[in-house]
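Notes follow once the structure below has been shown.
One protein chain is absent from this view; the other protein chains keep their places.
In order of appearance the chains are A, B and C, and numbering begins at 1 in each one.
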Amino acid sequence: MSFLSKRRVEFGDTDMAGIMHFANFFRFMESAELDLLHSIGLSVHWRDGPVKWGFPRVSTSCDFTKPARFEDVLTIAVTIEKLGAKSVAYRFDFTNQRGEAIAVGRITTVFCRSDGPEHLESVEMPATIREKLSRAA
Amino acid sequence: MSFLSKRRVEFGDTDMAGIMHFANFFRFMESAELDLLHSIGLSVHWRDGPVKWGFPRVSTSCDFTKPARFEDVLTIAVTIEKLGAKSVAYRFDFTNQRGEAIAVGRITTVFCRSDGPEHLESVEMPATIREKLSRAA
Amino acid sequence: MSFLSKRRVEFGDTDMAGIMHFANFFRFMESAELDLLHSIGLSVHWRDGPVKWGFPRVSTSCDFTKPARFEDVLTIAVTIEKLGAKSVAYRFDFTNQRGEAIAVGRITTVFCRSDGPEHLESVEMPATIREKLSRAA
Partner (left out) sequence: MSFLSKRRVEFGDTDMAGIMHFANFFRFMESAELDLLHSIGLSVHWRDGPVKWGFPRVSTSCDFTKPARFEDVLTIAVTIEKLGAKSVAYRFDFTNQRGEAIAVGRITTVFCRSDGPEHLESVEMPATIREKLSRAA
């Protein structure tokens, strides 16, 4: 089961090779992840008084098959590949408007609590959050 | 009197027109501003316990004369054009390694205090900060 | 008469001050400009055999009133302020989902022809292009 998100390749997303710069695929993955999280009432970062909660990234990768070009509208199919006690592993399948496979990316995030600057600690997800993610998986 | 900062145009700074994307000039201005501030023992953003201090931008502009290209090493001459009680107005003259004028940018920043998220208030600069900036002007 | 475009502030658009980084406003202006151009059958950059046509930027500015924050959905009202023989001057009014004015930006572009790398020459817009822009103005 995949969640679908769409995003257009902007002029500023390209580089002088005439294609989307590879680092921007990670920004596209992040906005697709947020679309999925919004669809189940969650986010990647929020604040509860002085405490910040969120899903920082611990690992990520991307394999590129075909270039994405200016004005392409990419469909990003997001799949939760693994849901742990503290972590979520996503897979992102990019296709363009002609249905061609463009790239496959992955992000593993870990649920974290921050009590202030310089503090960041991974913690188990509360049941309510895990349940929502689990229904999306 | 100008302060000189240098920065190379990276591959990822270009766009499909084969030149540096215009939005990146503002990132180059910001790193040149930081170089100037570091040279006088200041920064654009710091924390003192729970309070954050910094110089958010209130206005900025850039006029482009010639394109900057991949691997160009730009010299950015930073001049403080106006130093107010709360604000600093910078001018940035970009030239490339052949001495050609590329662009002229401007940023006006205002000294601000933030006591927490959602709070941001412009305040007068302490004498020590104003003095340092005044020597650089 | 304004053309309306919407874009969400992504996590990666923010900086450590907790607000959208100022350079990203220029990326938002560019995608709003493209939305307007698409709506009248144009673009900011296209190719006709070996010749590239487009609207490089010659000047831009932005005044910031209130911060844009993560997950804000900004409405960008695009107005053509001046349509010359070779140039188009746009104004961008940013508001957030609560209707608050966030920023006002401007971009002046010049119609250009490029016959190859290192070549870029401003030229008069063909009547068909000028007419389309003129109806949007």
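Please note the rule applied: contacts are C-beta pairs under 8 Å (C-beta built on N, C-alpha and C of every residue); 3 or more make two chains touch, one makes a residue touch a chain.
On a predicted model such as this, the values are computed, not experimentally measured, just so you know.
Student: Can you say which of C:6, C:47 or C:119 touches the chain missing from this structure?
Tutor: C:47
Student: So one chain is hidden, and I want to know which residue out of A:50, A:84 or A:117 touches that hidden chain in the complete assembly.
Tutor: Once the missing chain is taken into account, the touching residue is A:117.
Student: Contact with the hidden chain only, please: which chain B residues?
Tutor: Where chain B meets the chain not shown: residues 8, 10-12, 27, 30-31, 34, 43-45, 70-71.
Student: Please give every residue of chain C in contact with the chain that is not shown.
Tutor: 11-12, 14-19, 21, 23, 47, 70, 117
Student: What does the interface between chain A and the hidden chain look like in terms of residue numbers?
Tutor: With respect to the unshown chain, the touching residues of chain A are 16-19, 22-24, 26-27, 30, 45, 52, 54, 56-64, 67, 114, 117, 120.
Throughout what follows, only the chains that are shown with their structure count from here on.
Student: Could you give the separation in Å between the centres of chain A and chain C, each centre being the mean of its C-alpha atoms?
Tutor: About 27 Å separates the centre of chain A from that of chain C.
Student: What parts of chain B, by residue number, touch at least two of the other chains?
Tutor: Chain B, residues with two or more chain partners: 16-19, 23, 117.
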